[in-house]
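Of the protein chains in this complex, one is absent; all others appear in place.
Take a look at subunit A:
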Amino acid sequence: MITFRDHLRILDANEDLLTVAEHVHWDEETAAVAVEALKHDCKGLQFTSTSGEVDLASGIYAGHAQISSRTHQPWRRLKKALDREGDDYVQLLEAVSRRNTRAPDDIILEEPAATIKSSSNPASLGLPTVEPNGRQQITLGLIAVEHEGMTSWAPVRGAIHRRSQLRLSVPQPFIEWCGDNRQASISLGIAAAPLVTALQGWTLDRTTSAVPKLAAALGETAVVDIDGRTVPADAEVRLDGSIIDVNDGVSGPIAVWERGCETVGVTVEVDAIATREDPVVPFIPLGAPLTDDLHLTALVEAAELYRRINGYWGVSPVSWIRLPVEGRLGLCLVSSEILYSGFEWQLANVLFSFSDFFDKVLILDEHTEPDDLARALDDMWVKAHPSNDWIFSDPNAPAASIPRYRRDGQTGSRLYINATWDPQWDEEYIAPRVTFENSYPEDVRELSLEKWDNLDLKEKSND
């Protein structure tokens, strides 16, 4: 398994981590720098001088926007963090969509990497604020609670309120599952597999409590026993305590996963804080483009849709599904074989049925490549007939959760764009793409490549 700390080290070794040594205050400034880094496709960030007890990191699981360069794979850092280095996007999608579990006996039990510090309180950690005059935020972590001998994990987002209290937003089904047992641990600075599976477990009403077992299968996550709860062993920071109140909600900018499930607010009284030596805590400048929560949720949601749809009709027509982080998950791209006339309609509408995030679907031919976002969007503009292939539903659909319009509960329309060839067209009418492979016979290609190689050109990046 690649721990969070290993992941930072690997990013650094691959020159994909930028160390900000200059003093940057956790109060709003770190978030401002993180926002600019994400917006402009910078490397991951580690802040090493931020006043608090922890160093901060951002963009650790986020990747570059692909809209301007095919070499940018938005899922690249996440793939690395899940130790799926050789996989292409579809293999990554399949790995996450399998939802395998690992038996409890096989889960690796270790000593906790973090140790209890008697003098700390949550505010001394120096977690970043993400809005002016805001409170210190917990933006990328999970909560662990034990219930009837089983522990489950769920994503959390929230803030430090009083000296020893946290106000956190948590999936409502998770809190219902917890029952009366309210002893909890909040883990920060953990590997990608627990984060991915926490999102798989409780968001979008999946209500799967076997989250640690899913995490163990996805990334051989090591766990530790804390008062009967199994929590990720390698957490940089762990806050142990109890849920003392369940209330309506938590203010402030929300994480994208919160748009995909019902949430409740909980108040956690922190009894103990454990940290590693020189702890590093990742954070998300919530509400900004291309953030880690977008990347994590995009992968989880696409994998879930891929799994469900490819089993839906008894066959597996879908090549891949993407919720581009560049569009904040409000647009779904699906590449599929068109099984029969009208299948596009079924495909789009089953996607709408299975996900609340988006109300726009772009359907692409089965041979469209998943790592070619620019070309997919080009097909939207040039291959879908503006009269016939932009299809709007009657205005009776519930509002999607990502877009900013229709937040008043009103129904409205959905849109799917059919950028596939009409299955009724004869083959001779199908225009082949202009590519090096399609446009030149093999002997010309070979000769050209040979001559090109002999030109002794300097390496040049297409970025």
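Simple rule for what comes next: a contact is a pair of C-beta atoms (placed from the backbone, for glycine too) under 8 Å apart; a residue touches a chain by one contact, two chains touch by 3 or more; residues count from 1.
Note that in this section contacts and distances are computed from a predicted model.
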Among "Carboxylyase", "NAD-dependent dihydropyrimidine dehydrogenase PreA subunit", "Pyruvate synthase subunit PorD" or "Extracellular solute-binding protein", the UniProt name of the subunit that does not appear here: "Carboxylyase"
Sites on subunit A contacted by the missing partner chain, in the whole complex: 18-22, 24, 28-29, 32-33, 35-37, 40-43, 45, 65, 67-70, 287, 289-290, 324, 326-328, 330-331, 358-360, 372, 374-375, 377-378, 381-387, 389-390, 392-393, 395, 402-408, 412-415, 422, 425, 429, 431-434, 436, 438-441, 444-445, 447-449, 451-452, 455, 457, 460-463
